[in-house]
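Below, a portion of the complex is reproduced, with chain positions unchanged.
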């Protein structure tokens, strides 16, 4: 089978990461076109990967006969239109999240993807991380038995700039959304009710911008499982990404990932270096795996994406309910926010 | 200084544990009298520790001139009366928890202890466990900085008999009460609001007896800290007692305690034996330390108990609010239940 012809919209940090992943599987896929409004980036990446076509117009890329699959790494406010254009043009779609910060737009994208029966892969990369995959497999294989409780911890090393916070859609949409997706993915059920306490403990400017930096969410699922999601924009010790699944047969814990396994014992302590502190280091394998999974699903018979627009929508709704709970001080049903 | 003359009411499992602790510090304390309604136990323990006086009547022990300090290990429904009698008799008091399952009785005991200025030490032994003490010291020393979130996990290896469940006062009073006390102890603030999801996932008979076996509680403290307490009556892998304190400077985690440090690597896994599965093994040091702490405070100048009736009362109220939240589906303020 000829390599999949891939076009990439946006060759910033995450776009280049996807370029490298595609380049690492030359027999499976080939970057045929890239798009960016910033010409130096376009030329640089073209040179690195010997790419035939470049353009500043996303629609040119989407409509190109030399592009079978489109990887959308554009700014958030362009995601929805580009997904819809791809669906209409019959292209395979890989979309960075979030699809949108507005529910009606997400619903419109969802409808279009369903209508056109498009293959749309939404970028929840953690589902393709080897650690999370092992956790998920343990749960699927019954190592935990019937799940009783799940705890997810997700803390960033440092808060983003306040300017970013302002356009991020808020902590629940921007950061916790990955954890809400993971909770659904692990538990295999839909959230029924959300209770949340949020506050601004890291940086008061984040509060002034109308957001929070610290959040504790309790999720009750339709199948009776109760989960917590603990988020903070700042953790002194690095990128903290852990999960604990407790069930009738046992407990499965996913611990942090480290850049090395050295332990130093000295006169003060027995210690090791901090876990990864940058998400692209922590999730390097996950980003590569998700891209290969996308390429593979494009080549598959059923073209059925393992993670789609409806997953993005579900995670979005949990965040919306969390925000409403935090503001009202009361538990909020998902059915109240959609 | 002459050894403290100690009388012990009830020489069952926990009473004998306290006997052994007293016997291990012969220069500090001496058991002068024991009381139990079951004569063979009385005689057996008398022989083991060469104890001068025995009685079947708790009041005789409480009033004895040969007893300076009374350790109350009687059934729960006798605790309150015996504490009050000790307070009136001017004895130092060590009382197993709970003080009572009824708030008005707890309030009466509290009032009497205050009125008589009695030294009353309530048996929250975890505060004297070396692991929890190290955690508390880390927090006090500022190793975590300003606390943001606390997570307490407390799971038993196996549920108690249903007959016990019926008289236990319920999971929140019988089991979670230790965790509620620990949360207050670590965070150094009072609980303002409680939200709880409880269910019966281990044994339906526990549900039929009107109790739950699985509970997840979210506590909001007056100082803004949010904490979770995760309890289950059954954990396949043993006695699960962990705490995580997350703050501005770092994170302090207390992990489980194990009977040995051997790791076996074979063709299937890298593994170790399960953590302690019996609370008296897990907390052997804690029980001994708390008894020595009691003896020491009796010999101190200020006679100020490190943990008293008001601590028992505060933990009781959190449990009461948790139950009400679980039943109503709404967050409950502590001020609503007292």
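Chains here go by letter, A and B, matching the order in which they are written, and residues are numbered from 1 within each.
Just so we're on the same page, a residue touches a chain if its C-beta (ideal position, glycine included) is under 8 Å from a C-beta of that chain, and two chains touch if they have at least 3 such contacts.
This one's a predicted model, so the numbers in the text were calculated from it and none came from an experiment.
Counting every copy of the one repeated chain, the full complex in this structure comes to 4, with 2 of them shown.
Rule of thumb we're sticking to: only the chains that are shown with their structure count from here on.
We define each chain's centre as the mean of its Cα atoms; on that basis chain A and chain B are separated by 43 Å. Residues 145-146, 148-149, 151, 155, 195, 197, 199, 201-202, 214, 216, 218, 220, 224, 226, 228, 230, 232, 234-237, 240, 246, 248-251, 329-331 of chain A are the ones touching chain B in the complex.
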